[in-house]
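With one protein chain removed, the remaining protein chains of the complex are shown where they sit.
The block that comes next holds subunit A.
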């Protein structure tokens, strides 16, 4: 049917379009990046690519799987190294950007590492490395067969991607990547408790990420862009004509659900005590903090004016989260359920910090999140060791751990102090920053809640230590368990880091203050994505 073809061809003007796309005179400089990416720019994308590659390698070596732990731990050490180099590069040269497929932003998906993202990514890699070493004694052959290590690497790909991406839809995709890997890790073992916990975790988290997707859809309809730097610079123009407060509120709800803030925190306490101990440790350290990071990124950098308007709700939610979390911890007897509620209480501190705002509030929230990543992982590891030594997970039956293993008891006591915010550990300084920032804006009631929650946390951890460690124990020990270096080493490293940050906080504090300043005034971030101004 030649006639129809010519008419169609004329209608769509195919000849002209094809000629335009082939002809060498077509100007692509408006759409493509020409300069080849620098070596430092590759560091931005390398954490994700590295984790995916190692994960794929592990899947290929599924059987026999004897090499899995070695490869995974080397891979996590490599990830920590890459993230360390990235952090060093960002500290020295400011934010780094790499765009996918050389498309100019905002058309190409951009990965942008600023100080906040690089700090979170580096701490996450450290925590994962330590948890990987602990997994040597916690994951047996059946755990390896079910694919613990590939899922761990995929989880780290999702976490690193979420911290480093500069595109909000891409952030959603990384959320889903880490969510689906966390499902796999959570059911690993298929005990009835795990299935029960995963049902609640799965449904509620899916609703949370769907809320995030709804907000992202509206955001694109309003802004016409998904690039965070582009959104940050366009928000000022659109503020008068678009319902940005509603949009920010939707994002706030979605990320609060991911972060397990009251009243959308119940999935956490239903599931975090059910999987293998190392999985609890990883989740306690990483997952809720991704929600907090996303909240910081969106509320502080993209919608600062809207954060101001919503700050009262955020502050009330944070205060309630602190109190409800710590009261929940007081009501529990199971070690890991206590810790799950303590995570929730810590999330409240970070939310309140974001609500207070300013360099002190946001910096305090970031500092507290980094501290919480280290300390909560450490406490879960300690609970795993205590469960193995005492053959019980309940503080009603655990006893006499101090008499049998004084060194382990000392490390746990330090972590208990750290999570309660007592000096000289890492929890003290962010609390000081937050209390000062809240006093500066006159939010005395929030200060009272900070201090009350800290006091109640001290009671929770004090009771835990009193009953499980100091009480005279006559119960049968769980066999002759020797504390091998792979068991005690991870705990010692995390406690050491907490103590180091507590005693010598200045270097980290300086970086965090710069990170908070970079979020409040994101011109360096925007310049890194649009070096020549870019299309408006």
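Rule of thumb we're sticking to: contacts are C-beta pairs under 8 Å (C-beta built on N, C-alpha and C of every residue); 3 or more make two chains touch, one makes a residue touch a chain; residues count from 1.
Rule of thumb we're sticking to: contacts and distances are computed from a predicted model.
Of the names listed as "Deoxyribose-phosphate aldolase", "Formate dehydrogenase subunit alpha", "Bacillithiol biosynthesis deacetylase BshB2" or "Na+/H+ antiporter subunit C", the one that matches the UniProt record for the absent chain is "Na+/H+ antiporter subunit C". Among A:213, A:452, A:483 or A:509, only A:213 touches the chain left out of the display.
Within the full complex, the residue among A:93, A:190 or A:523 touching the omitted chain is A:190.
On the side of subunit A, the interface with the absent chain consists of residues 12, 16-17, 20, 30, 169, 173, 176, 179-180, 183, 187, 190, 192-200, 202-203, 206-207, 210, 213-214, 216-218, 220-221, 224, 269-271, 273-274, 330-333, 395-396, 463, 466-467, 471, 535, using the contact rule stated above.
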